[in-house]
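A protein chain is absent from this complex, but the other protein chains hold their places.
Order of writing sets the labels: A and B. Residues in every chain begin at 1.
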Amino acid sequence: MAVTRRRLRTVAMNLAVAALALVTLAPFAWMVTVSFMPRYESSRYPPPIWPSRWTWENYYELLVRRVIDGAVFDYRIVPALGNSLLIATVSTLLGLLLTVPAGYAFAKLRFRGRERLLQLLVAALVVPGQVSMLPLFLLFRELRLVNSYAGVILPGLAGIFAILFVRQATLSIPDEMIDAARLDGAGEMRIFRTIVLPLLAPVTVTLALFLFLGSWNDFLWPLIVLADQHRYTLPVAVAAISREHAADGELMMAAAVVTTLPVLLLFLALQRYYIGGLLGGSVKG
Amino acid sequence: MGGRAHDPRTTRRSLIAMGAGGLTAAALATTGCLRRHDPAALTFWGTGYEGDYSPHLAAAFTTATGIPVETQSLPGTAAHEKFLTAHAGGSLPDVMMLPSGWVAEFAMIGAVAPLPDPALATDTFHGVMRPLTFAGVPHAIPWSVGSQVQFYRRDLLGEVGYDAAPLTWDGWRDVGAKLKRRHPDRFAILMFLNWWDTLITFAGQAGAYPLRDRDTRGDFRNPRYREALAFYVSLFADGYAPGVSSNEIQDPLAAFAQGYFALYPSGPTLLTDLHRRAAEIAPDRWGTARMPGPNGPGRVSAINNSIAVSATTPRPREAWALARHLTSAASELTFQRMIGSLPARRSAWTSPQLADPLLRPFAAQMELPAELPIIVEWERIRLEVQIVAERVVRGGLTIDEGLAAMDARVDAILARRRELVAAGRIA
Partner (left out) sequence: MTGSVHRRQQRAAWIFAAPVLGIIALVFVLPTLLALALSVTDYSIYALADWSNLRFVGFGNFADLLATPLFWRALRNTAIFAGLGVPMAIGTSLATALLLHDATVRWKPVWRVALFAPYVTGIVATAVVWRFVLNTRFGLLNWALAQVGVAPVDWLGDPRWSIPAILLFVTWKVFGYNMIVFTAALAAVPGELMEAARLDGAGAWTRFRHVTLPAIGPTLLLAAVMSVAGFLQLFAEPYVMTLGGPSQSTVTVLYFMFDEGFKWWNLGQASAVAFVLFVLILGVTLVQTRIGRRYEWL
């Protein structure tokens, strides 16, 4: 009796979780199927779930630079993809270069003003980034950084959260290891490179993932700073198209697929690090 | 996760290295084969259909002069901020399409250059140049004039005894009532609550100028504006028009074609859409007429576009050549064929392609645009007035409360202007 009740409960729980996962993924699935539908097919009632015939035409129109009667028509999505990739990669690499040493310094190096600076950093977390956006624009205008890649990347490098994250992870490294190396006469750089970095490897990967996704998905600041369509990142390009083409469901879904697919693939490949980083090692599997 | 044969640290390290390497390679590869911004090319920004189809006109320019042109189409709802931030950031395009109402504002902030030769803008209609003039000097060339007219269903109006569209407000209400009686689930007039053009038309018809005291205060409570707003609201209140905004009716043309609406105030580009989709609605079933006024047709809202050249362009001579090309009669007629926008150049109107009887109401309205203030804040005032009108239609305010709210809001928006005018710093 108790066994059947338990079996029933198992089935019910698993079904519930599966249903939840299905509902969560449904918008993505629909996004993909609509993107392959012929034009205007989705503007019907009842809304179709499956394309009557699978076609690449939406992707073709979105991605390919077409020349009609000598005139060039281009949504410039592929350049936007390239821009996003470039900016996200540079942001991640530079971000790691800047924040990992800093996080270590705040954790393990003794220097004057450390505690005061730490308090200021934590306090700075309170201030929402948008407060500084308007004057930052004026500032970048003086520095001639408006409408440039550097202008997009630079604000993202102020990684207060990243510093604190790395610091938290570094605190768990035993002091004795580092002090022993110091007594052996190793320089601080050497200690950092040979002892600390290898230990921080998983944290670095997690942080790299956070930074990359953060930069890839960043929307508001690139929207403000980039004027030239050639430099648009993917979210800005898609937002621009979405204003005028709200009724073109298939085209917009194709654009959405192009924007989310790389991220989902990256996440799937490295989800262990991402979720593992958030779980903090407290949950197995 | 099961056990591993390798040392996890090495696996992780190689994973990281591969990942970083792969990404960098991909990034460099993509940017390497990216089409780079051609430094020799002129840049042009447009909005709407004009922006989308400007590559055609640009191609002709490149063929003629050998100068490449890169066009960019901005979404209309984001254009104002895109232009402003581009100016503030020093990245305006060489040539740009501006709605006429923005030219004075952009001239004031020094974004657009004055015309090097006033002759560029003389071949146009009276009233079109007024908004484009700042400090006595024209700062843009008129490109297209899009007066609002009513598109009407001949067959539906015929059913209720009208062989032509009514040209008076009473006529509109009569048509609305009759159609509503015949088909209670349908509407008569297609107007969106978030579009300001129809209310401006009614105000123009009633002869109401919205501001007073040298354009520093609102004058919405004057009886003429009240008359216009009351008429506007009554159309919704009596069910002749649906109280919806533009994103609720995905395909207004389909609704018009299917008979859900019999009267559709719109601009010239609707002609092109209707011709393209003649399969859904045959050309003999619809016609165009001037918008109705209290006592017959009068001044209407007009969405006019003009071409301006950036004040900071490094190549003014070529930029003005492009501007001249875009506003030539030939280019404007090409556009008329492609997207229906009507030329602002008077000499273009002698062309046989504009002799179509459907275009006659537009031609008649060209000389009669609604008189609107030419101030920096007008764009914002227009939007906010429509928002208040929407609230009145939705029942949140009475008409008098709405007018008072409009005045209050507009007075607040114009506060800075009031101070500057009082200090004598602006005209």
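Structure notes:
Criterion: a residue touches a chain if its C-beta (ideal position, glycine included) is under 8 Å from a C-beta of that chain, and two chains touch if they have at least 3 such contacts.
Only a predicted model underlies this, so the values are computations on that prediction, with no experimental measurement involved.
Contact with the chain not shown here comes from a single listed residue; of A:62, A:78 or A:105, that residue is A:105. Within the complete assembly, A:117 is the residue of A:117, A:173 or A:197 that touches the hidden chain. Touch with the hidden chain on the side of chain B covers residues 77, 80-81, 84-85, 87-88, 105, 108-110, 194, 244-245, 247-248, 250, 376, 380, 387, 390-391, 394, 409, 412, 415-416, 420, 425. In the full complex, chain A touches the hidden chain at residues 6, 9-10, 13-14, 16-18, 20-21, 24-28, 30-31, 34, 42-47, 98-99, 101-102, 104-106, 109-112, 114, 117, 121, 124, 126-136, 138-139, 154-155, 157-160, 163, 182, 187-189, 192, 213, 216-217, 219-220, 224, 234-236, 238-239, 242, 246, 249, 252-253, 255-256, 259-260, 263-264, 267-268, 271, 274-275, 278-280, 282-283, 285.
Criterion: only the chains that are shown with their structure count from here on.
Chain A and chain B have CA centres that are 36 Å apart.
Chain A meets chain B in the complex at residues 43, 65, 69-73, 78-79, 81-83, 85-86, 89-90, 92-93, 137-138, 140-141, 144, 146-147, 198, 201-202, 204-205, 208, 212, 224-225, 227-230, 240-241, 243-244, 246-247, 270, 272, 285. Residues 1, 9, 12-13, 15-16, 19-20, 23-24, 26-27, 30-31, 34-37, 48, 52-53, 55-56, 58-60, 63, 71-78, 82, 85-86, 88-92, 247, 250-251 of chain B are the ones that touch chain A when the two sit in their complex.
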